[in-house]
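I'd like to ask some things about the structure below.
Below, a portion of the complex is reproduced, with chain positions unchanged.
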């Protein structure tokens, strides 16, 4: 048992909402929670169908009485158990993120919640306020920010290594939806009432926007966007291109699509300042290219001890040259959330490096970004996307 | 002597305007003309200063009497010589492209002219009309279109290999101007009267625009642009980001800058259709990635005999695995121009594959693109960039 958990004397107990049969993200969450041995998944609601929820809960190893039929029952019952869950993880279709997370906070649970955080920025701001009021831990799963070399990039920018930031270019280019939709496509994804104002931005665009904000340390201030459907006969959008204005005057672009035939999952950032630039791509996550004005570029490598920034070192586990990937980065969210939860409960301080995970405020900024982009695409003009003060 | 030249019985005679001491592009032109042994450089004007022009002409090996003091004298004198030049190559600062090319056509010479073709689309259209009226050969040096794997991409798109085109994303990202300008920066580059309405678009942005048009076979119809100066204290623009609408409904983006600290010369295209996508980068020009929907990507390779499209095979010289680069692609322009000039003079047909070089019309479209982008950046709205019928 790791030193932090030893303060508590046990692993944390996790209740999951969503992630049943056919879900990609469900196993990712559960494996992430397990990977660093700080959580046990002990309760869950795996489906919106009561029967399926119970059966699938048992199938992932829950005790039958903790494989709940619906999430309200789970929250209520677990709150009453002496050995009840500590943390709720929300991985439902988009429209349920807000109500479940909101109720979990009301029930006094710390929360891990998938993006997009809510359907409107009003909802998102309500969550921000509730988290502030309760002091509970709340993590929005902008998981890509936990890759060691993304954190290295953030630390390099923060320390001035590339100088004043001038340009930030973001991409998230997938190909899985390049063909026309079929009966197999998850229905909620193409129903705006359940997926949100923009499927493509809620699904992956907001990951790229957060990546830009996280690495640069800057807020996004305004967007000029074109959202579109490129595959004929599709109900949802599958393409967005945006011009970006960042705080401090940096300019940039964002291109996101899931309809680029043959593409994989091309999330990337290229950021340039007065003295150099950084490039990172999710498909090769263990390296970071550091371009230097007037000098040769440096190919930075995960887990080169002594050369990595502490923020990056904190989030890596294996030796140099042994690749880490998506699952490890996702696990780092859970590891840090565990530390934060234990600290809150025990009143002890937590290692500051463990607190650099995306919060409810990051989630709310993502919702405001989506709203602004949708409005810009409709009006053809720049829209301010700063979050109203709360 | 190659079969085409044998029809003429001699090498073609080239007169150059521009490209004197300190010029990057001058030696590129002269080497390109020499590389395939179809041209001799026999006359030239190397500088706007008469003395320097004569001295530098002799320095590159011209006979003293053909190292002219000014371009008007060269055109007039060479026209009168029995062994006068056949072709005029224009590689001056931007503002002189139009008057020199225009006068060369008037003098009856075939022309190779650098981009941007002119300062306004009115001038460019005048050139288009003059070329049509005279029947002379006119090549605008969009040299990147001559890379074998760019031509391979064009052929694959034309043959439907990636299906209906849906997205075209273009970049030209350089870093050489990331620092503040110094006394060494060529003065004309930062003087709009000599560089044109947008330095960054005239210098490199129009290369990327042409690359998109050439590979896709589509016209660019409208742009929404942001032009900016990111390096403090600079007179010219050094950044542009554009949203693009292509004929047939394809969407896209274009990002161009010379101020990305530490970047090299990152010209690239990514084009996606219903069935697949293609990616090409100038920094690794001998390969082309062909992504395929539902299948593995293919890494296409220059000079794999029997597997390359004829359009690509036409423009390559060396064996597979022996890299060709920028100079070879530039030389392909001259090689094809030579064939076209000989065909015009002898009245014989030319190999159709040799006629796929950028023309005066391509140059004019580039000027219209620049004008539209400048207007869009000023007004914040979409601007039609189709060339008026001429």
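Points to keep in mind about this one:
Should a chain be cited, it is by its letter among A and B, assigned in written order, with residues numbered from 1 in that chain.
Note that in this section a contact is a pair of C-beta atoms (placed from the backbone, for glycine too) under 8 Å apart; a residue touches a chain by one contact, two chains touch by 3 or more.
Quantities reported herein were computed from a predicted structural model and do not represent experimental measurements.
Total copies of the shared sequence across the full complex, per this structure file: 4, with 2 shown.
Everything below uses one rule, namely that only the chains that are shown with their structure count from here on.
Its C-alpha atoms fitted onto chain B, chain A is found rotated by 180°, rounded in steps of 5. A separation of 44 Å divides the Cα centre of chain A from that of chain B. The touching residues of chain A, when paired with chain B in their complex, are 162-163, 166-167, 169, 175, 178-179, 224, 226, 228, 230-231, 239, 241, 243, 251-253, 255, 257, 259-263, 270, 272-277, 290-295, 297, 380-382.
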